[in-house]
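I have placed the structure first, in the form of C-alpha cells, so that the comments after it can refer back to it.
Note that one protein chain of the assembly has been removed; the remaining protein chains are unaltered in position.
Order as written gives the chain letters A, B and C; numbering starts at 1 within each chain.
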Amino acid sequence: MDFDIIRAGRAVLHVTDLEKSRAFYEALGFIETASDSGQIFFRGLEEHNHHSLVLKKKKTPAVEVISYKVRSEQDLDHLADFYNKQGTEVKWMEAGTQEAVGRTVRIQDISGLPVEYYGEMDPAERLLQKYHYHKGAKVQRIDHFNCMVPDVEKAYDHYIHQLGFACSEYTEGEEKKIWAAWLHRKPSVHDVAYMNGLGPRLHHIGFWLKDPMNLIDACDVLASMGYGSAIERGPGRHGLSNALFLYLRDPDGHRIELYNGDYLTSDPDFKPIRWDLDDPMRQTFWGHQAPDSWFDEASEVLDVHSNQKTALKNPTLKKRKPTFVT
Amino acid sequence: MDFDIIRAGRAVLHVTDLEKSRAFYEALGFIETASDSGQIFFRGLEEHNHHSLVLKKKKTPAVEVISYKVRSEQDLDHLADFYNKQGTEVKWMEAGTQEAVGRTVRIQDISGLPVEYYGEMDPAERLLQKYHYHKGAKVQRIDHFNCMVPDVEKAYDHYIHQLGFACSEYTEGEEKKIWAAWLHRKPSVHDVAYMNGLGPRLHHIGFWLKDPMNLIDACDVLASMGYGSAIERGPGRHGLSNALFLYLRDPDGHRIELYNGDYLTSDPDFKPIRWDLDDPMRQTFWGHQAPDSWFDEASEVLDVHSNQKTALKNPTLKKRKPTFVT
Amino acid sequence: MDFDIIRAGRAVLHVTDLEKSRAFYEALGFIETASDSGQIFFRGLEEHNHHSLVLKKKKTPAVEVISYKVRSEQDLDHLADFYNKQGTEVKWMEAGTQEAVGRTVRIQDISGLPVEYYGEMDPAERLLQKYHYHKGAKVQRIDHFNCMVPDVEKAYDHYIHQLGFACSEYTEGEEKKIWAAWLHRKPSVHDVAYMNGLGPRLHHIGFWLKDPMNLIDACDVLASMGYGSAIERGPGRHGLSNALFLYLRDPDGHRIELYNGDYLTSDPDFKPIRWDLDDPMRQTFWGHQAPDSWFDEASEVLDVHSNQKTALKNPTLKKRKPTFVT
Partner (left out) sequence: MDFDIIRAGRAVLHVTDLEKSRAFYEALGFIETASDSGQIFFRGLEEHNHHSLVLKKKKTPAVEVISYKVRSEQDLDHLADFYNKQGTEVKWMEAGTQEAVGRTVRIQDISGLPVEYYGEMDPAERLLQKYHYHKGAKVQRIDHFNCMVPDVEKAYDHYIHQLGFACSEYTEGEEKKIWAAWLHRKPSVHDVAYMNGLGPRLHHIGFWLKDPMNLIDACDVLASMGYGSAIERGPGRHGLSNALFLYLRDPDGHRIELYNGDYLTSDPDFKPIRWDLDDPMRQTFWGHQAPDSWFDEASEVLDVHSNQKTALKNPTLKKRKPTFVT
C-alpha cells in the first residue's frame, strides 16, 4: 500500500435542530471550536485539531460521512488511484469546500458506507490541561466508528487486505462466519467495527474518556440536566474490547458511545481474540442484557454522490443478536 | 423512650450450601471472623465487631432474623418491657446461646418480620487500614435492611413514633399513601426501609462501600470469577437516597445491595424528601428500568417462636411497581 | 447535660479581598447562597442550610468564630446557663443580628477559641442531585474544625466531660500526655480536633468530599486555574482518621482541608484509637513528610467580646511536630 491511514478522524452528522444538539453535546463536555447558522464543529479535550464531530442542520437525520485521517496529502492521491482502479467512483472535495479541512476524497465503500479521507485539518488549542473547562463526560477524543453492514466478512477482507487495517477482536456466529469484527489503524482496539445487520448504517461513534469515573459522572450530569432518557445502555463492560461503555442517543437518535478501558494493540505478534456470538460475557462482561433498540436501531447513511439515503440490505448471517438476549 | 437503638447490626440468613455461600461472600470482600460446620460469621473491613452477617446451613433458604444494636444491656430490658406491654411476645436468647453476641431480645415485629436486639458483641480486628486484605467490592460495613411489607404506613408509624426512628425519604403512591419509606437511627439515609409488597419478606441487605470505583471493581471481579449471573441490577444511581447501587443475588437468592453515595441526616431540621411513585428518577436517577425480579422476588422470613416461615399477605396498596417500568 | 450539640456548623472568617476569596472558593466548588459588599455566604452541595462558611471583608485576616449547631433554641439557653455557672462570659447575638441564623451564643472557650452555638439557620436548596452544578472539588459539606491550642488535655477534658463530645482517635506524646485529640458529636471521626501548639489558633476547616477522585480533580482544576501554589500538602492519606486529604491555603492564608475516607463512630463500644506522636504512619499513612508551614502556620482568632486578636501562648508539650519530620 502506498497510503497510510492514521485513524478515525471525524464524523459529519445531519441533525434537525442545531440548538437541541448543541445543548446535548455541550452537556457531554464537547468543546465547540466554531459554528454558524447551519453547522457546529465540536472537538474533545485532548484533540489538537479543529474538530472530530460536525453537526449540520438538515431536514432529516443522517450520516453524511465518516472520515479517516491520512498521513499526508499524497496519500489522498494514492487512495484516489486505488479506488479508481477498483472501479469505485471518487468524489474530490477541494480545499476550501469544507471548513477547517483541506481537500478530501469521498467514496461509497465496499459496504455502502460514505467514507472520506483527509490529510490536513486546522489546529485548535488542546484543552487537555485546562481542567477547569472539563465537564460532563469530559470527552477526550474520537475513538472509532461502529457500522452495521450486511456482509461483515466482505468489509473485513477489504479493510484488512486492501486498506491495511489489523483485527484486534472478532465474533464468530453461524458456520464459523465472522459476525462482527474490530479493526484498527491506530494501536487501540479499533478505528472501525463492523456488525452483522441491516445496513449499511452507522451504529455509533465512540469517544474515548480518560477514566472510569467519567462515565459515572456523565450519567449523573446527563440525568440531572434532564437527559436521562438519552441513556440507552450502560454503564457496563464489554467482554469484547474490555471497554467500560455508556451508550447515548442524541436528540436525533444518533448513538454515541462513551468508552474507556481498552488496550494497546501495536505488537505485531498480538493475536486477534475470538469470541463466540453467544458467549454471554462477549456483549456485556457483567452479564447484563442490551435493550432491543441497541440491536435494531442505527443511523441511516447518505450516498456521497447523490446525497440520498442509501438503500438497506438484509444481513448475510441470519442471527441479528446473540441468543442469550433474545 | 427509655431505649436507644443504635443501628442495623447484623442479619442471620439460612443458606443451603455453606461452601458455595462462603465463596460468594469472600469474592465480595467480606472477612470471615469465625466458622464451623454449620455457620459462618462475616464482617466488613471497617467493622470492629465480630460480624454483621451470619450464614447458617439449613435445608431451606430463609431469613432467621434481622438485628439492631442497642446502646446498652439495659436497653434490652426496656425493649422487652415495651413489647410485653404491647402484647408482643418476647423471646430472650440468653448470653452463650449465640456465638459472639450477648443476650438478645427477639420479637416478630409489627409487619411480621423477625427482629432482634443486642447490646454486646465480641470485638474483632478492624481491617480498615490493612489495605492489602481489601478485595472484591471491599465491603466496609452493614448499612441497612430493606423489607417488603403489606402495610408500609403501619410499619412507618410504629418505627417512628414508638421506636424513635426518623424518616429521611419516602415515596407516595395512590391516595397520598406512603408506598415506601426510608428510616434511620444512625445518621445515614436508612437503617431500614419498607416497600409496599407481598410480605413480610426481606428484600435485601445493604452494605456500604467506600467509593464508587468499588462498584465497578465488584462487577469486574464477580464477572471474572463466574458470578456474572449474580448481578441483578446496576450499577446505577437511585434518585431516592442518591445511592450508587449494585444488586446481587447470593447462591440462595438472598439479595445484597452494594451501596455508596448517601448523605448525613443528623440535622433535626432536615425535612424528609418526598418522591412520587411514578417519578422516573426516583428508582433510577439515570432512567434505567429495574428487572421484574427486583420487584417480585425477596427472601422469606421465619417466625422467631416457631422457626417456621411466616405467612405472606398481599399489599395494602395495589401498585406493585412504578408505572413507568410496567 | 441538658443541651445537645449536633455538629460543626459554620465558620466566620475575615478576609482582606472579597473578590479574590470568592474566586478561590468558587473554584473549589462552593455554592454562593448570598452576598453583599461586605460578606459572602457559601454552602456545600449536600447542605440544606444557608451556609457553612461566611467570609467577611476586613483589614486583617482572622477567625471571628467557629460555630456549632445545637438541637433546639432551648439548648442555647441551657448552654448560656452552663457557661454562666462556669464564670465564662456569654455574648448573645440576637436573631436578626446575623444574616440567615437565629439568635446565637458566643463565648471564648476553655482554650481561648471564639466559639458560637446556633439552633436555627435558614434553609437553602440542596444541590446534591444537581450534578451539573458540581465542579472543582465538589465540596459536599463542612466536616470539622482543627485547632492548635496550648493545652490539649484541658480542651479534651472539657469537651468530653462537660460538653458531651466523644473521642475517636488521639495522639500521645511526652510522658503519656495527649498531644492531639479528635472529638465528635456527629458520628464521624471528628467535629473538632485539638493539636498541641502555639495558640489558640484555627489550624484548618475540614470539608467533606464524596469520593477520592474529587481530590485529584481538585488538584487539576486548581492548578489549571493558577492556584497551584495554594496546594500546601497532599493528596495523601492520614493514618489517623484514615482520611484522604488535601490541604489548601486560601488567598489570606486560611487553611482548608478537603477530606474523604473516614468512618462511622456511632457505636458506644467503639474504642478510641491511640497513636504515638512519632509513628511515621500517623501523620501520613504513605510516609510523606508534611511541610514546616503545616506545623507552624495557622489562623489567628478574635476575642468574641473585644473583637481583638487573642494573645497566643506557647504549648504545654514541648514537641511541636513529630520527630520523623524534623
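One rule holds for everything that comes next: a residue touches a chain if its C-beta (ideal position, glycine included) is under 8 Å from a C-beta of that chain, and two chains touch if they have at least 3 such contacts.
Keep in mind that this is a model prediction, so the values were computed, not measured.
Of the options B:Thr16, B:Ser35 or B:Ser224, the residue whose C-beta touches the omitted chain is B:Ser224.
Summarising the interface, chain C meets the missing chain with residues 212-213, 216, 219-220, 222-224, 228-229, 231, 235-237, 244, 280-281, 285-288. Mapped onto chain B, the interface with the missing chain covers residues 27, 129-132, 134-136, 211, 213, 217, 220-221, 223-225. What chain A contributes to its contact with the hidden chain is residues 6-7, 46, 48-49, 69, 71-72, 120-121, 123, 128-129, 140-141, 186-187, 210-213, 239, 242, 260-261, 263-264, 266-271, 285.
What we mean here is this: only the chains that are shown with their structure count from here on.
Distance between chain centres (mean CA atoms), chain B to chain C: 34 Å. One inter-chain figure worth recording: chain A and chain C are separated by 50 Å, centre to centre, where each centre is the mean of the chain's CA atoms. Residues of chain A in contact with at least two other chains: 213, 220, 223-224.
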